[in-house]
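Have a look at this one.
All protein chains of the complex are present and in place, except for one that has been dropped.
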Amino acid sequence: MSESHTRKVLEPFGWVFQMITGLLLFAFVIFHLYITHLTSHDALEYAKVVERLSNPAIKAFYWLFLASASFHAFNGLRAVLLDTDFGARNEKAVNALTMLLFLIAVVYGGLLLLAF
Amino acid sequence: MEREVLFRIRRFDGEKEYWQDFRFTARKGMTVLEGLYFIKESLDGSLAFRASCRMGVCGSCAVKVNGKPRLACETQIFDVGDVLEIEPLDNMPVLKDLVVDMDGFFRKHEAVKPYLIRKDDDYKNPKELLQTPKELHAYYDFSLCIKCGACYSACPASATRSDYLGPAAITAAYRFCMDSRDEGKEERLGLVSGSDGVWRCHFNAECSEVCPKSVEPAKAMQKMRLMSAIHMIKSIFR
Partner (left out) sequence: MEMRRVSGWFTLKGKSINSIAYSFHRLTGMVLLLYLIAHLSFLTSLRIGEETYTAFISTTVRPETLPLDSLLFLATFYHAFNGLRVVLNEFGLLYEVRKALIYVMTLLALIFWLYSTYMMYVFVTGW
């Protein structure tokens, strides 16, 4: 029961969110590259990074960026694994593992962001 | 116009796989299938291949010619060149030489219920089902599939996941879902939206490239997936 429900939710939402996060990442990556490499030459210095991350707007942006990127990456990995016979045999484990990795990335990254 | 051509055929005798070369003189207009018949009749009678209608209708003679799945009967030798590498279709077990076991392919086709499903089925008192030309054209192109297996052979998702329904079966499901006379859409959407269904397609679109009847399986697949996603997301909130 719960297994079929998970599968039903994950497949269509995985597909839709893969597209949405993909489109968001397009803008996010460019903005990220802009603020880390194009604004000033010392943008990667420790003090500068800490200063940037203490801005709540930037913090929120990075958290959203992290959530999108890690969902896109781990859902992509899920799709790649499920494309194989190995994935088909271990479907439940693949779904659980990739989504767990996504959650770990979001929570760990969130804690890292909160530290500033 | 005549010239000598080389048919390099990947053969399989049940135990070992090997390549065998056949040289013969081909005429202008001669098809790959005629070449295979010539080999079987004059050079090596043990060569096995499937063929029937010789005019692109039955879908029996699909083989890989220089890596691309095509109907042997609709491919002229000189259009391909002087050296033709002929192999059995991919993603299906080879039985002998160019003959593959298409049982799984047909079982998947069967699994999506590719026939009209109606609540008022009554074979004792058949009635006429009316359809406008517009309603016909909603699915007509997708109904031209001859089940040759070319799309299934070219599909990278079918290559790596053996229970994936494949382009042909999902196109058949879409064809019947779009039929105004059909009432089995919900049932079929349930059948194609498992993890072995529409989600395994990532728009390689090779199926549409190789389809000898220009059925455009890739197009049907995208529409079927969008339909499944909308249907499933709606059903969660219902």
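Labels A and B are assigned to the chains in the order they are written; within every chain, residues are numbered from 1.
The definition used in the following text is that a contact is a pair of C-beta atoms (placed from the backbone, for glycine too) under 8 Å apart; a residue touches a chain by one contact, two chains touch by 3 or more.
Please read all numbers here as calculations on a predicted model, not as lab measurements.
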{"item": "Shown chains that the omitted chain touches within the full complex", "value": "A, B"}
{"item": "Contact residue for the chain not shown (choose from B:K96, B:K185 or B:K219)", "value": "B:K219"}
{"item": "Interface with the undisplayed chain - residues on chain A", "value": "19, 22-23, 25-26, 29, 33, 37-38, 41, 44-47, 49-50, 66, 69-70, 73-74, 76-77, 80, 83-86, 105, 108-109, 112, 115-116"}
{"item": "Residues of chain B in contact with the chain not shown", "value": "64, 66-69, 90-91, 154, 156, 159-160, 202-206, 209, 216, 218-219, 222-223, 225-226"}
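Please note the rule applied: only the chains that are shown with their structure count from here on.
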{"item": "CA centroid of chain A to CA centroid of chain B, Å", "value": "38"}
{"item": "Contact set on chain B toward chain A in their complex", "value": "157, 160-163, 193-196, 199-200, 202, 225, 228-229, 232-233, 235-236"}
{"item": "Touching residues on chain A, where the partner in the complex is chain B", "value": "7-9, 11-16, 79, 82-85, 87-88, 91"}
